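Removed from the display is one protein chain of the complex; every other protein chain stays in position.
First chain written, first letter: the chains are A and B, and each begins at residue 1.
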Amino acid sequence: MEGPTSTGIPNRKLAMWSFIGSECMLFGTLIATYMIYRGRNLVPPYPHDLLNIPFITVTTFVLLMSSLMMVLALAAVQRNDLRATKLWLGMTALFGLIFLGGQYYEFNHFVHEGLPLSRNLFSSTFFVLTGTHGAHVAGGVIWLSTLLVRAVQGKLDARHAETVEIAGLYWHFVDVVWIILFTLIYLLV
Amino acid sequence: MSRHSAESHPSTRLYIAVAVILAALTALEVMVFYIEALAPVLIPILLVMMAAKFALVAMFFMHLKSDGPVLTAIFAWGVFIATAIVVGLMAIFGKFGA
Partner (left out) sequence: MAMTDAHSTGIGSWLTTVDHKRIAIMYFVVGFAFLLIAGVEGQLIRLQLAAPERSFLDPDLYNQLFTMHGTTMVFFAGMPLVVAFFNFVVPLQIGARDVAFPRLNAFSFWVFLFGGLFLYASVPLRVMPDGGWFAYMPLTNAEYSPGPGIDFYVLSLLISGVGSIAGGLNFLVTILNMRAPGMTFMRMPLFTWMALIVSALILLAFPPFTVGLIFMLFDRRFGTHFFDAAAGADPVLWQHLFWVFGHPEVYILILPAFGIVSDVIPTFSRKILFGYPVVVFSGVLIAFLGFGVWVHHMFSVGLGPVVNAVFGGATMLIAIPTGIKIFNWIATMWGGRLRFRTAMLFAVGLVATFTIGGLSGVMHSSPPADLQQTDTYFVVAHFHYVLIGGTVFGLFCGFYYWFPKATGRMLHEGLGKAHFWLSFIALNVTFFPMHFSGLLGMPRRTYTYAEGLGLDVFNLISTAGAFIFTLSFVPLVWNLWRAWRRGEAAGHNPWDASTLEWTMASPPPHYNFAEIPAVDRRDPLWHPYIEPESRREGDEPGGVVPRQQPEEPPEPVVMPNPSYWPLVLAVGMLLMTIGGLGSLGLTLFGLLVTAVGLFAWAFEPPFGGGVH
């Protein structure tokens, strides 16, 4: 319904990118806090007691591949291949869910190992940082599921490619954040 | 848009190639993590690979490479200020020694 824009970029796409720019600051602040407090924890358990690299590598891989599914969904809807669109949208959301399941398992495990949220400085920074990321993933899964439902109803086709693209931008950004968190939290433990 | 099948679509092949590199880099990161000999240079190596993955996703999956300078500028601005704040705060809190 909107006419041509001054930059040639659709309004919603420009808005999503601006939002992502803002989100950089949100995660930047959370990451800064985590990094500043790294090594200052006074009460056990400590990060290296609990962090499980092989396990998190698997879920990291799943989230990374969900980004591939996402671009495939976009490519499919752009060429109006609705079957492939449904398939890849569904796969993206599913992989997102698997990641969230992994996070749920991880959190649960940590709590059982004696690390509830209020335990120490590590628990505070770790849970709030990864939890914020997880909340973003959850929001993305809901968004993608909505698109999937629309696609199944036959209400999503090449005319809505921009909508899928914008959801994709969000999804990839959340993935990019995890790329950073994976390195900073787990590999630089 | 072309009417090719998914397999032969040029962007599809590119996407898969990028995903393969991403997966390989992730595997490499974890390997590096377990190699004792690399411990002294672990941090720079991991940061470089992290930045490479970040750039790949932004450029190809988020299409910044083909979408033009405005969006790149907006994103780069956010990333730059955020990085500056992170590094600045870490420096103030003495995270880089001295």
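Here is the rule we use: contacts are C-beta pairs under 8 Å (C-beta built on N, C-alpha and C of every residue); 3 or more make two chains touch, one makes a residue touch a chain.
What you see is a predicted model, and the numbers here were worked out from it, not measured in a lab.
Within the full complex, the chain left out of the display contacts the shown chains A, B.
Although one chain is not shown, part of chain B still touches it, namely residues 70, 77-78, 81-82, 84-85, 88-89, 92-93. Hidden from this view is one chain, which touches chain A at 1, 5-7, 9, 11, 14-15, 18-19, 21-23, 25-26, 28-30, 33, 36-37, 40-43, 117-118, 120-121, 123-125, 128, 146.
By definition in this document, only the chains that are shown with their structure count from here on.
Rounded to whole angstrom units, the spacing between the C-alpha centres of chain A and chain B is 15.
Those residues of chain B whose C-beta lies close enough to touch chain A in the complex are 1-4, 6, 9, 11-12, 15-16, 18-19, 22-23, 26, 29-30, 33, 42-43, 46-47, 49-50, 53-54, 57-58, 60-62, 67-68, 70-71, 74-75, 77-79, 81-83, 85-86, 89-90, 93, 95.
The touching residues of chain A, when paired with chain B in their complex, are 7, 9, 13-14, 17-18, 20-25, 27-29, 31-32, 35-36, 38, 53, 57, 60-61, 64-65, 67-68, 70-72, 75-76, 78-81, 84, 158, 168-169, 172-173, 175-176, 179-180, 182-184, 187-188.
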